[in-house]
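Note that one protein chain is taken out, while the other chains of the complex remain in position.
The letters A, B and C name the chains in turn, as written, and every chain counts its residues from 1.
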């Protein structure tokens, strides 16, 4: 049952060193504030799961939070490489990083399988791709009706799932609008769940009969963190800071510049 | 690409004798008018697919439209038996009826698999149930990661899918609200699709970012049939005629009473 | 105070629910019991119907599982595939209510046919959600009127798994949930023996004799060492239930209460 608390308390309560953690949000609603709090609390040895590592995992990897990354597209969208991710993969800095690499379709199916209590996801995928040769978690089964080969990947069931959303009501139900990505699936697939929200409202806007709403009983902690998705965006609240995504290329290219940025913008900030 | 036409034209164009046909709608939005038009056009040898046959299939079976029924719960909700269905199964009147019987979970998964282009659906189901002994379309596979036995059923891919919805816009996109059942899945799983709607609107109500909307290019024909779901209901338009569901028990119990009702209320009506 | 055996059964089922439960509700008596619990001692209970309505708070009992009021009063309504995938199979539901035409001593249920499947004596509605409700909910409560035709030595057809034909099959079949932990009838309350999973009488409704229960059971029914007497419905419980039934009868335009 969801409990309102500070972001600092929520991360302290829910995330432990060594956990598998999924901070999701498909371009939209990326929980940056929560990621920064994980960095501040010095959590390490995490298995980080995310379809698109984006700047948030580039920062967490550069700060040494991760021992493993499960992902399907590791770039700075529209800009180029994630330099901290590449530095970790190619040169082991600040720590070696094991990777488990999938396609988007596989990860989307695997989150859905996790939400659905399945041990694995089955789909028409990975046909002819070398990804199946380098990832032992990609297997194939035979359809018992047609004989067709179908891809299988293990369901994703993170120890902790973290998402950002627009609104919580006072009961602790959460409303997500716009590009909803895999927000619902990661919440339902995870053992422990934190949602950061822009605001708490008396009631959700009308006409939400079939909206994406997560009941309070699927969530452990809610932290009110306005702007918690910046520099990504929150539909209806603020826009994506595209200029920062472009600027990140230069900031992250060099280890020292990166460190200074983190010192100033993450360690130097009071937790929400 | 959806084309607006009369219900009579739509059924004539899309449904052929011997087709597999799914008229869906979970209590809500049951496409009765379309079912009645199928009866009037004298279509036979149909394989009728529906989770809950409800009164609509009781009527179609009683009129001899069906050679086979694929279903998961065959009752008059809250009232009792479907007497025409039972008469066909138990006494072959007016024609013998082959049945393929599933659980709700299996059929929901099978529609979703059909929509997703999968040959089959895989789920944690049918464990310990005798249904697997009487339905050869229920099989089991082994999870390639955990070894767990998982149920498999073939994807449902009807020749024709028919649903009722609240609104179409002028382009032929369709909005469904309220209990949405398997409406989206049956549309996406079917080779040919008919949607009957309450009305055509200039544009959908605002705030529909994540609503259930079926794009025009997933639909073949749209027929405007106000009240097309009666005696079931259309959220926002009219309520379920519970009294008729209760009355149907007596009407349908006797073959002659049933025939007279059909003569008066189906054959006696001008098609929409 | 006067009450019917049906009212006693509904009240006894309602009492088994708490504000912490998330219930998968079927139509009829389970719906009455769950809503009675919500209106009395368990206001926080969350009711889920298989039509996709999450946390619904109907003012009257629905005639069908997909009545409009379920959606109008729900926190949110999801699609039917999502209901079965994420919510039921995802093991988000604490209690599932089931009934059927037949139950055996291990809580296995038949809602498919009486007699042979291919040439049935009575063709019943079939599984509906029951087969996976039986394995997907953390616990199952069974509510059925008791008679030798319904509480049987051997099922005609096993639609929904209880503890299995010998009481020991759930784990073998890889099922992680508890299965049936409670049967409420118009005569008594039964719970499974912790060793054998055979259902035994643990509480007898006021005015009912052991003899009546034995006669109404198709297998040699056993009684727990300590058998309680079920407390009769309180005035509050009866008033809430009768109000609910009266509202329901009026709303549906039917003569009598449904469920």
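The criterion applied here is as follows: a residue touches a chain if its C-beta (ideal position, glycine included) is under 8 Å from a C-beta of that chain, and two chains touch if they have at least 3 such contacts.
Values in this document were obtained by computation on a predicted structure and should not be read as measured data.
A.B. asks: Which of the chains on display does the removed chain touch in the whole complex?
C.D. replies: A, B
A.B. asks: May I ask which residue of A:50, A:139, A:157 or A:184 touches the chain that does not appear here?
C.D. replies: Only one of A:50, A:139, A:157 or A:184 touches the chain omitted from view, namely A:184.
A.B. asks: Tell me which of A:32, A:57 or A:71 is the one touching the absent chain.
C.D. replies: Candidates A:32, A:57 or A:71; residue touching the omitted chain: A:71.
A.B. asks: If the hidden chain were put back, which of A:109, A:164 or A:230 would touch it?
C.D. replies: Here the residue in touch with the unshown chain is A:109.
A.B. asks: Going by the touch rule given at the top, which residues of chain B touch the chain that is not shown?
C.D. replies: Those residues of chain B that touch the unshown chain are 112, 115-118, 173, 184-185, 188, 208-211, 213, 215, 217-218.
A.B. asks: Please output the residues of chain A touching the missing chain, sorted low to high.
C.D. replies: Contacting residues on chain A, toward the hidden partner: 26-28, 51-52, 71-75, 77-79, 81, 85-86, 89-90, 101-106, 108-109, 111-112, 123-131, 134, 148-149, 178-185, 212, 233, 235, 239-240, 242-243, 245-246.
Simple rule for what comes next: only the chains that are shown with their structure count from here on.
A.B. asks: Building nodes from the protein chains and edges from chain pairs that touch, which of line, ring, star, complete or other describes the result?
C.D. replies: It is complete, because no pair of chains fails to touch.
A.B. asks: Measuring between Cα centroids, which chain is at the maximum distance from chain B?
C.D. replies: A
A.B. asks: Once you count every C-beta pair in contact for both, which comes out on top, A-C or B-C?
C.D. replies: B-C
A.B. asks: Where the centres are mean C-alpha positions, what is the separation of chain A from chain C, in Å?
C.D. replies: 40
A.B. asks: CA centre of chain B versus CA centre of chain C: separation in Å?
C.D. replies: So the centroids are 28 Å from each other.
A.B. asks: By residue number and range, which residues of chain C touch two or more other chains?
C.D. replies: Residues 71, 77-78, 85, 89, 136.
A.B. asks: Residues of chain A touching 2+ other chains?
C.D. replies: 116-118, 208-211
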